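Would you mind keeping the following structure in view while I ask a few things?
The block that comes next holds chain A.
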Amino acid sequence: MPDETKDSQSPAPGQESPKAASGAGSSPAESTPAAPAAPVPAAPPVAAKPAPAPAAAPKPPARPAAPTPQPWECELTAQLKQTYGSGIREAVTYVGQPYLVVDKSIAHDILRFMRDDEKFDYLVDLTCVHYPAREEQFEVVWILYSFSQNIRIRVKTCIKDGEDVQSVCSLWTTANWLEREAYDMFGVKFAGHPDLRRILLPEDWSGFPLRKDHGILQQDTEWVHKNLGIESAQ
Partner candidate 1 sequence: MSNSNFYDDAPVEAPGKTFLDSTEMVLNMGPQHPSTHGVLRVILKLDGEKVLGTECVIGYLHRGVEKIAENRTYAQFNPYVDRMDYVAAVSNGLGYCGAVEKLISAEVPKRAEYLRVILTELNRLASHQVWLGTHALDIGAITPLFYTFREREEILKIFEKYCGARLTTHAFRIGGCQYDAYEGFDREVLAFCDAQDPRLDEYEELLTTNRIWLERTKGVGILSAEDAIALGVTGPVLRGSGVRWDLRKAQPYCSYKDFDFEIPIGLSGDTFDRYVVRIQEMRQSLRIIRQAVAGLPEGPIMAKVPKVLKPPVGEIYHSIEAPKGELGYFIVSDGSTQPYRVRVRPPSFVNLQALDIMVRGRLVADVVAVIGTLDIVLGEVDR
Partner candidate 2 sequence: MRPFLDYLHSNVTPGEYGSYLWAVIYILIIFAVASVAVMLMTWLERKILAHMQVRLGPMRVGPHGLLQPIADALKLLTKEDILPDEADKMVFWFAPVWVMMIAFLNYVVLPFGRTHAVTDMNIGILFVLGVSSLSVLGVIMAGWSSNSHYPLMGALRSSAQMVSYEVAMGLAIVSAVLMTSLNSTGTGTLSMIGIVEAQKAAGRWYIFSMFPLGLIAFLIFAIAMIAETNRAPFDLPEAESELVAGFHTEYSGFRWSLFFLAEYAAMIGISSVAVTLWLGGYLRPFPNLLSGHSWDLAFSLFPGLVFTGMALMCLIGAARMPKIPQMKVQTIGLWLFGAVIALIAAVLFLPGVRERVQDIFWFAAKVAVFMYLYIWYRGTFPRYRFDQLMNLGWKVLLPISLAVLILTALVGIRQDLSTVLMGVLR
């Protein structure tokens, strides 16, 4: 593991972080997530013996050793829990990938803290997942990466339909288009975004296609009916 950290080198010139060496080497819990393929110690690799599985196709494959989320405990989570208390709803790792589920109200603060204090200077991705059954329908996911620590974590928050999330454009410039895309696809509004419009779909598009209740044929059928005056053949 330390080898990898060394290989990744320091990112920006003049950003020699003291955390680079200590972060990965000191606590094992923290260094685990950096290993992409390494399974969590508690969960044995599942592919080791899935013996009966391939034989019968329709039968659900045996999943005795499915990896389970493990609590993520390290200095960082301890510190966060201390500061925000129950605002941190979950801090777990799954298949070696740590993530935090935090309250919407403190999400922005945590992200700012992550960037400024923990040197998560690269926002890898920002996206949403729609769970129509839940009361807080949308899960907003920020994937962060730290060049100096070579760790990737996810920060998640849950919001209800129609609620806003604080935009992170001021923290990472890259969030601009990513938030626009999330808005475009899910209709999640980002408060404080400089220019929140649709990005991939045309302006006059109705609905948000990646919501689970958006049928894939519905738009097509409507369009064909309206513009061609025939029934869609699909």
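Picked so that all candidates are chains of the complex that A comes from, given by their letters.
A few remarks follow.
Criterion: a contact is a pair of C-beta atoms (placed from the backbone, for glycine too) under 8 Å apart; a residue touches a chain by one contact, two chains touch by 3 or more; residues count from 1.
Given the structure is predicted, the values throughout are model-derived calculations rather than measurements.
With chain A as reference and 1 or 2 as options, the touching candidate in the complex turns out to be 1. By the touch criterion given at the top, residues 4, 7-13, 34-37, 39, 43, 45-48, 50, 53-54, 57-58, 60-61, 63, 65-67, 69, 94-95, 97, 121-125, 127, 129-130, 141, 143, 147, 150, 152, 154, 172-174, 176-178, 181, 185, 195, 197-203, 209-210, 212, 214, 216 of chain A touch candidate 1 in their complex.
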